[in-house]
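Encoded as structure tokens, the structure appears first; notes follow it.
Shown here: the complex without one of its protein chains, the others still in place.
What follows is chain A.
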Amino acid sequence: MSRTGPLLSARGVGVRYDDNPILSDVDVDIRGGELVVLVGPNGAGKSTLLGVLAGDIEPTVGGVSLDDKPLPAYAARELARQRGVQLQKQGLAFGFRVREVVQMGRSPWHRTAREDDDERVVSESMQRADVVEFAARLYPTLSGGEQARTSFARLLAQETPVLMLDEPTAALDIRHQESLLAVARSAAQAGAAVVVVLHDLSLAAAYADRIVMLAHGRVCANGVPRDVLTSELLTEVYEHPVEVIDHAGALLVVPVRTRAVESHAGEEVRCATPWPHA
């Protein structure tokens, strides 16, 4: 537990599909106790990097080690005790109930001493992900946001020192976006290494210890939110004017909306002079 080096470390990672470079020269370290957010425009390679870090995608060059041991050296079950993943899309082939889906997160611990905690951990995870109220419902009948929260509960139930979440907040309402990231944060404070892919840069600013920004498959910035989320860098990377506002100590990232301003101006005109055909 009292390690100083990174828990998860990617070195020189490159992924190519049919000669198209998806990721090149990526070096990333994630330490226990920190929440790292991956950001970047569509197609920047965020999900691919997460897939590589999770051991789903074998990099064309380079490699990832978890706890100083290369990922391919892990057996599936052994790896599942080290890292849990919440995917962007969560399908389920049969009509299992929410509680049963959360219990599936406990399967890496079957036939070990930690199996005794199953009941408690599942109940706690369901409370933390706020899925208790629909625990008995069938997973395929849930809304997208409820399915995402169920998957988050399953991830928590897995009790791994490394947590990876691919756009966990995409389908969530504001309250659950905040509560999910707050729980992820508290997991990091308790010592876990947490990697989250996010699109919402203000959310990233609020919850990240460190932000890794990807563009065209490369890391273009890696640091604390205040250093990475600057108007100049975001404008360049997202190819759209972006403003970063410091609002009472919180960073708010807002795109500059030229069209919105125009229509607003039109409205003013409409109010000043009555519509001729009215």
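As a working rule, contacts are C-beta pairs under 8 Å (C-beta built on N, C-alpha and C of every residue); 3 or more make two chains touch, one makes a residue touch a chain; residues count from 1.
Going forward, contacts and distances are computed from a predicted model.
Looking at the choices "Molybdopterin synthase sulfur carrier subunit", "Iron complex transport system permease protein", "Sarcosine oxidase subunit delta" or "Putative membrane protein (TIGR02226 family)", the name in the UniProt record of the chain not drawn here is "Iron complex transport system permease protein".
In the complete complex, the hidden chain is touched by one of A:9, A:125, A:158 or A:177, namely A:158. Residue A:90 is the one among A:90, A:179 or A:222 that touches the chain not shown.
Shown as candidates are A:59, A:108 or A:225; the residue that touches the absent chain is A:108.
Panel shows chain A; residues 54, 56, 75-81, 83-85, 87, 90-97, 100-101, 104-105, 107-108, 119-120, 123, 138-141, 154, 158 of it touch the chain omitted from the view.
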